[in-house]
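Following this message is one structure expressed as structure tokens.
What you see is the complex with one protein chain gone and the rest in place.
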Amino acid sequence: MRTDRREPCLKRLKRIEGQVRGVARMIEEDRYCIDVLNQVQAVKAALKKVEDEILKDHAAHCVEHAIASGDATDQRDKFNELVDLLGRYNR
Amino acid sequence: MRTDRREPCLKRLKRIEGQVRGVARMIEEDRYCIDVLNQVQAVKAALKKVEDEILKDHAAHCVEHAIASGDATDQRDKFNELVDLLGRYNR
Amino acid sequence: MRTDRREPCLKRLKRIEGQVRGVARMIEEDRYCIDVLNQVQAVKAALKKVEDEILKDHAAHCVEHAIASGDATDQRDKFNELVDLLGRYNR
Partner (left out) sequence: MRTDRREPCLKRLKRIEGQVRGVARMIEEDRYCIDVLNQVQAVKAALKKVEDEILKDHAAHCVEHAIASGDATDQRDKFNELVDLLGRYNR
């Protein structure tokens, strides 16, 4: 990951770590289930944003590298990885 | 889509069309909501299988063509389309 | 389903049936995979709207009936069905 993209991503993950701890605290304090579930949804939404950023960086960087290199085997690998990922995301 | 892949895909869609009609019939016959919802889930699962097949064909065919051609612009387009799709599937 | 809710739902399903046929036609006409996939996504989005309507009607009608009746067994069944559905939707 490029350095300028890495920092915001790490910050997001730091915040997510705190959110996960927050969910644990809610359970310890015996907070209402639905509130806890809403908080878990927020964590999942934050993780999706991290995924989107990693994916964008992957496209701009690794994939671009495979294209620029003209290396057909590398390109095929990159495509297959994305198609695999699509299969898993699409559920 | 290659002809040998097209037929099973069209058959699946024919069946899905019938399933959608089946859902409508269930509503007309005033069937129990949860049963109707289960049937809608089955339609969505069947559509996902169609998506998987189209995607596999896309990888084996269109993407492979872009790689074989060595056309960097075409390759970039193909990658961006997949990354876009990933963003939409990942919700 | 209440009659006034049933009609818009049946209309939606009629349109979805047409959309599914449209996807089949796109494949027969050998249209571009990504365009076909986008169309399948549209069908899935339309199905989700149908699900939302059925669910809202279920809450307003069947669930309300179980509450008004004061029948604890019926209420328990209704809750368990929703929780089951949640487990399946949350994937």
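Just so it is clear, A, B and C label the chains in written order, and each chain counts residues from 1 on its own.
Keep in mind that, in the parts below, a residue touches a chain if its C-beta (ideal position, glycine included) is under 8 Å from a C-beta of that chain, and two chains touch if they have at least 3 such contacts.
Bear in mind the structure is a predicted one, so any value in this text is a computation, not a measurement.
Enquirer: Which displayed chains make contact with the chain that has been left out?
Expert: Every shown chain touched by the left-out chain: A, C.
Enquirer: Would you write out the residues of chain A that touch the absent chain, in ascending order?
Expert: Those residues of chain A that touch the unshown chain are 1, 6, 9-10, 13-14, 16-17, 20-21, 23-24, 27-28, 30, 32-34, 36-37, 40-41, 43-44, 47, 50-51, 54-55, 57-58, 61-62, 81, 85, 88.
Enquirer: If the missing chain were put back, which residues of chain C would it touch?
Expert: With respect to the unshown chain, the touching residues of chain C are 48, 51-52, 55-56, 58-59, 63-64, 67-68, 70, 72, 75-76, 78-80, 82-83, 85-87, 89-91.
The working rule: only the chains that are shown with their structure count from here on.
Enquirer: Averaging over Cα atoms per chain, report the distance between chain B and chain C in Å.
Expert: That pair's centroid distance is 18 Å.
Enquirer: Between chain A and chain B, what is the gap in Å from one C-alpha centre to the other?
Expert: 24
Enquirer: In angstrom, rounded to a whole number, how far apart do the mean CA points of chain A and chain C lie?
Expert: Roughly 29 Å, centre to centre.
Enquirer: Scan chain C for residues touching two or more other chains and write them down.
Expert: Not one residue of chain C touches more than one other chain, so the list is empty.
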